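Note sheet for the following structure.
Omission of a single protein chain aside, the complex is shown with its protein chains in their original locations.
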């Protein structure tokens, strides 16, 4: 940790800062610069100590040399984590495609989609039962009934499924039913939900928040791992920028960046990121080429009739084409 | 609602779209352009109908003429809403300053701060008992014990207090104790929490999300009002941009914009927005000059020792100076 | 063009707007809604007329159905434009890699890099002679001497080169020397420079501005084409977001989006976008997988000694590895 003192810090303030820092950690070095002085503190500093240093009026800023996340860091576990659910493996060289409709609407839609995406090679199903919606007047999902339909689709296809949970209250119901539990972008910093996920025995698929930095994303995963759950799949789904042609901006640079910083698997959701079906296939290929461990793709048997996010849903045949071209990218790996 | 058909839409697709639209609403006008045609649909269209139109492959985009929020709109209620708690009124010409520490730390700190900010003219107390923290290793707040200390500070000063709730689980405890319940920026789209707030009899202070548009902000308030709670105070606390000198970018243009679009009171939190105590006073003055109905200011008796957000906390005397200069801006109003 | 009238527009104002619109274009349809009325105007409206409608106080907003760019649009030219320079072709299925150092430093560095990147398959050289630098105290490039060194490298390798021009003053010198002229991100809306480029017989490589929307990017290219120069290569080089781990955020969704909207070739510059050499190869592969017509890659024989942007420069062998893996992605097509 480097503590940069302000230009106007007095001798007394510098001495007081020095005294405090030495109480916190053994190795404190004082470097006097032309206009500003800096303290270098070796070793770990507790979070509360850190806050107390940051609060000192004479401190201009603190530069943390080490990353604030630990369990999620590559340093903590040099080998790639592989998250498994049924026959589906994600990470460590295993690439999986998760597919299905945005919302579970009815049995026919869900089962038919499940069979079709399986036939094209999807390894896991997706479908929203609890839908976080911007407007209170939009379709909010089928809730527990939706979970039953997902179970039916699993029964028919043998594929595991992932579905989103939006509250601690509904967590147990989702946990009992789903194979993988999704925490959506809007809840990436819903800390009680992350803490609950940390106590689950099921893998968690954690989506990046709309304006979350990479560090915040890894710290959200750290909440889950610190709670005791080592099975976290990270998912890039686009960040909010000034561009309006696409719904969000898919940030594929986080894929290789996460590979450097963390051992956790990372997948991409091009459907939600761009919001336009015609851009999904090229972005899916790009995500795999960038090193993603998987994809999450929206597929609807009849997008023209979808209750939610139809414009970004692929028709099954288009999904088949995507699987074929993504397969070539994987092979080119 | 305007439905813009894509350039490649065939006659058959246009006819099908026309047929569907006429099932939804009576007044559908078809305007054939040189290259693209447009349908204008008068009257209200249900949310699910809207999704089904948006999903049509031949539709390029939908332009909504009317705002998607209703109860929060100025059209719904032309007069300013005034939210009251004890003697404190916010909105409709009533300007109130809410002050206190970021986190409740102990009785001495909370009560002393409360007395000091009251002496300088604060009308409501603030203090965090449940703290949403980016890192699982940061101080997470005193929880229910913190609520007790806030009650103590209320008892001593007679001032009402606002404190944040971060989960549906803890809602009842906060609701029983607090005068006004805060939903923080990270939970602005925590829809189960908003729905719970809609059932409360206590006023809700809703902070804008870090990357929330004005429309999403008003739709979050709409969740609360649609649930039956008419007492919502909006709070601008800075949005995330590329600028790194300040923690967030305080967006003061939303203050007069909200005044045009909505009847709800709106306040500003310059402390969290900028993250630097030296910028708080000028931004507080600016917020009031822009038309804000109030301010939320962090004050700590000894910021150098604060457990949280010390760098943005004002010392009590500086807060006194802020109250004096803000008072002059109000008078100049 | 759709003209949405404000909720408060009076009968007289609507009539006046109607009168004005009919003077501008023949087909004006008036659609009266429940609360707001809309005019639909078929056919083209001149820019100055548009401004005069937009300025009407009773107009809430204007929705343009047609794209504001013409010559750059896919509608104007359905087939892909292929830009050629020497043996290097870009667009219409031709993929080219442009490589070289950020700055031209000396003959040995430039010629050696040129020979090496040629040996690995680069089709064009790059190197900065006129450097736009954020600080006046940074190395500003060798200017005309740099052009001479680039010519030398071309002579030795037979490869064409692209180099940046930063002012109308220096345009003639760059135009005489370079094969392709680059207009950098900071000058994407330097309109006199774009107009000058429109009069050139040399192809222009136009980089997207740091906060430019896709529409603004295509309008900048429109300036060049409207001036008479049909040879424009677009280049995505990252946009500015809140993320700080990478220098900018490479927006690969614009690659397929540009392919839909425009006939112009589009390439990606992952080196400048991410600012970290270790992320360049995965992002280069991703860009090609997303459909890019080429890449621009920084290569330096000894990045540890580079005068500029060393941290994002690849060593020649790493560039060779990139060419090999990118080649596999191209083959997987």
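First chain written, first letter: the chains are A, B and C, and each begins at residue 1.
To be clear about the criterion, a contact is a pair of C-beta atoms (placed from the backbone, for glycine too) under 8 Å apart; a residue touches a chain by one contact, two chains touch by 3 or more.
Remember, it's a predicted structure, so these values are computed and weren't measured experimentally.
**Student:** Of the residues C:18, C:112 or C:133, which one touches the chain left out of the display?
**Tutor:** C:133
**Student:** Looking at A:32, A:108, A:144 or A:317, which makes contact with the chain not pictured?
**Tutor:** Answering carefully, the residue with contact to the hidden chain is A:32.
**Student:** I need the residue numbers on chain A that touch the omitted chain, in ascending order.
**Tutor:** For chain A, the residues touching the absent chain are 2, 4, 7, 27, 29, 31-36, 38, 40, 42-44, 63, 65-66, 75, 240-242, 244.
**Student:** In the full complex, which bits of chain B touch the chain not displayed? Write them out.
**Tutor:** Residue positions of chain B that touch the missing chain: 211, 213-215, 239, 241-246, 249-257, 260, 273-274, 278-279, 282-283, 285-291, 325, 328-329, 331-333.
**Student:** Even though one chain is hidden, which residues of chain C still touch it in the full complex?
**Tutor:** Against the left-out chain, chain C lists 47-48, 51-52, 54-57, 68-69, 132-139, 166-170, 186-187, 189-193, 210-211, 216, 219, 222-223, 226-227, 240, 303-311, 313.
Just so we're on the same page, only the chains that are shown with their structure count from here on.
**Student:** In angstrom, rounded to a whole number, how far apart do the mean CA points of chain A and chain B lie?
**Tutor:** 25
**Student:** Hey, how far is the Cα centre of chain A from the one of chain C, in Å?
**Tutor:** Roughly 31 Å separates the two chain centres.
**Student:** Using the average of all C-alpha atoms in each chain as its centre, how far is it in Å between chain B and chain C?
**Tutor:** Chain B and chain C have C-alpha centres separated by 38 Å.
**Student:** Which residue numbers or ranges of chain B touch two or more of the other chains?
**Tutor:** Residues 240.
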